[in-house]
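All protein chains but one are shown in place.
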Amino acid sequence: MGVVVINFKAYREGSGKLAMELAKIADDVASRSDEYIAIAVNSLDLAEIVKEVSIDVFAQHVDAVDFGSHTGRINAEMIKEKGAKGSLINHSERRLKLADIEFIVSKLRSLGLTSIVCTNNVPTTAAASALNPNYVAVEPPELIGTGIPVSKAEPEIVENSVKAAKEVNRNVKVLCGAGITCHEDYVAALDLGAEGVLLASGIVKAKDRKTALEELVGLK
Amino acid sequence: MGVVVINFKAYREGSGKLAMELAKIADDVASRSDEYIAIAVNSLDLAEIVKEVSIDVFAQHVDAVDFGSHTGRINAEMIKEKGAKGSLINHSERRLKLADIEFIVSKLRSLGLTSIVCTNNVPTTAAASALNPNYVAVEPPELIGTGIPVSKAEPEIVENSVKAAKEVNRNVKVLCGAGITCHEDYVAALDLGAEGVLLASGIVKAKDRKTALEELVGLK
Amino acid sequence: MGVVVINFKAYREGSGKLAMELAKIADDVASRSDEYIAIAVNSLDLAEIVKEVSIDVFAQHVDAVDFGSHTGRINAEMIKEKGAKGSLINHSERRLKLADIEFIVSKLRSLGLTSIVCTNNVPTTAAASALNPNYVAVEPPELIGTGIPVSKAEPEIVENSVKAAKEVNRNVKVLCGAGITCHEDYVAALDLGAEGVLLASGIVKAKDRKTALEELVGLK
Partner (left out) sequence: MGVVVINFKAYREGSGKLAMELAKIADDVASRSDEYIAIAVNSLDLAEIVKEVSIDVFAQHVDAVDFGSHTGRINAEMIKEKGAKGSLINHSERRLKLADIEFIVSKLRSLGLTSIVCTNNVPTTAAASALNPNYVAVEPPELIGTGIPVSKAEPEIVENSVKAAKEVNRNVKVLCGAGITCHEDYVAALDLGAEGVLLASGIVKAKDRKTALEELVGLK
């Protein structure tokens, strides 16, 4: 059993009513699959989606702040109250300062939430692993959104990331992202030592999203 | 009739269940007051609060992006779908680049949403007014959260901001913020030419929030 | 007589020894031209170049800080001590927060230095003008580095920027940038009401930089 995290990004197809629709599709597919399927949604949609699905729902970002005078920010305590499972951290589209990544990973851990730190190469994967998150998701930025799977284009990045992460912290699980769209890519990622995949457009922007997700996890 | 916008910030007392409680208090007081009362809440709480109250609900921030690959971002289209009236922009705790302020103000206007651009002094108030937002809220940063009302400590900032804003753009309305806590401060702000106030801790962190808001708008 | 400001950027051809070479070329051409020619160089090169040329030398950026605990920052006082004439502010490759632009413009003015605030469209040009800088340089980001002159591709942006700036602040002078490479573009900019141009690659990366600059200012 592998891990499939679907990042809804700020896609039109991943926001508002279309986000709710996709969340329910993912919930349905998950109920029929052996894979662990989770979703990462924007902060406006999170509370409503959590109420409607059984699968784990992640935030796409939390800010490195406690409660206080931080207009326009959301923190880990807030997403916990809403029922989030955890959060993506440091996605390539929302890069963070090292000190802030550490703050957020520590905070999530102390609240019993799950952290998925995104990285861009082998050295940053090793560095992120040293912060003791639950997952590190390595995504070569040049492949994101291309449909060219990292597991095929740069398999050594996945293998070396797994190796580097484990050397620094044997508890960290590695996901791989960027370009993943089909079952073959997913299986390749697992074969390279990853625990699963983080993906977005391949599912969120698919014409038939239910079929795309079923195919990804091997139900079709 | 003046304008009262309550910024819930990321206060513990302005988040989650306590945010909903305060939103309902504001809704109740607004129904009995001649003043226009609105609230600005964090993005996780926004959708649920909009459903429960009749008063206008603002976001505290939106990002300067369209739909797309912007993990961890929310845009103006999303807050509109959730029923927000508009958004605070460039709060002193969430300062933005000039080009991004312009992007967001333009976007909100094109979507029929209301923009409240926060500024820190007279020149930035004039500059923000040139972008044609609905409101500019001038808040000297050194007074925010102090309980020392800008209308008393630096009345000339309010007067000169109103004057500077109108010279650049006669359609812009000026709010004043920082240190406002009671009816006297509110009246003083209106007397100085402001259309109303933007305030936070004076209400959100008050021991008796209902009474504090009633007092502010002159119901007590 | 118009204004020509050459931005050396972080081009290899605009750094170190090649920056000094180009500075001397600009100094030489300026001595034979009726146009006002100035250069904007990186902070590492600034002090040495100021000593070697008679033309005005600008910084490409200063930080919005006073003296103090600001590791890795440079401020307006520092560039003044080195002999800079002033600084570019808010270039499209170094966008700043509104409050910081205001801080820097005010600081430069108080020190007798010249400010050139870069903007991206008509509304931001109006906004920047409200801050009372010496110059606003409007550069549509989509044209920067293309060789397609703004004065030809979007002449109305130049005209409307000049108009909008003057309405807000009649003392502000408008430069136009993006895609300027030859004398024809330069003359077109002046004809549209601009006081001059801000340009970069057309000169800095030209094969024969001396000839390119001579051509630009009408010496060839």
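Of note:
Every chain is named by a letter (A, B and C) in the order it is written, and numbering of its residues begins at 1.
As a working rule, a contact is a pair of C-beta atoms (placed from the backbone, for glycine too) under 8 Å apart; a residue touches a chain by one contact, two chains touch by 3 or more.
Only a predicted model underlies this, so the values are computations on that prediction, with no experimental measurement involved.
Taking every chain of the complex into account, the omitted one touches A, C. The residue touching the chain not shown here, chosen from C:S54, C:S69 or C:S110, is C:S69.
Within the set C:L108, C:I144 or C:I157, the residue that contacts the chain not displayed is C:I144.
Chain A meets the missing chain through residues 90, 92, 95-102, 105-106, 119-121, 123-124, 126-132, 164, 168. If you put the missing chain back, the residues of chain C touching it would be 7, 9-12, 15-17, 40, 42-48, 60-61, 63, 65, 67-75, 77-79, 81-82, 88, 91-94, 144-145, 200-201.
In this section, only the chains that are shown with their structure count from here on.
Measuring from the averaged C-alpha position of chain B to that of chain C gives a distance of 36 Å. Between the Cα centres of chain A and chain B there is a gap of 34 Å. In chain C, no position touches at least two other chains.
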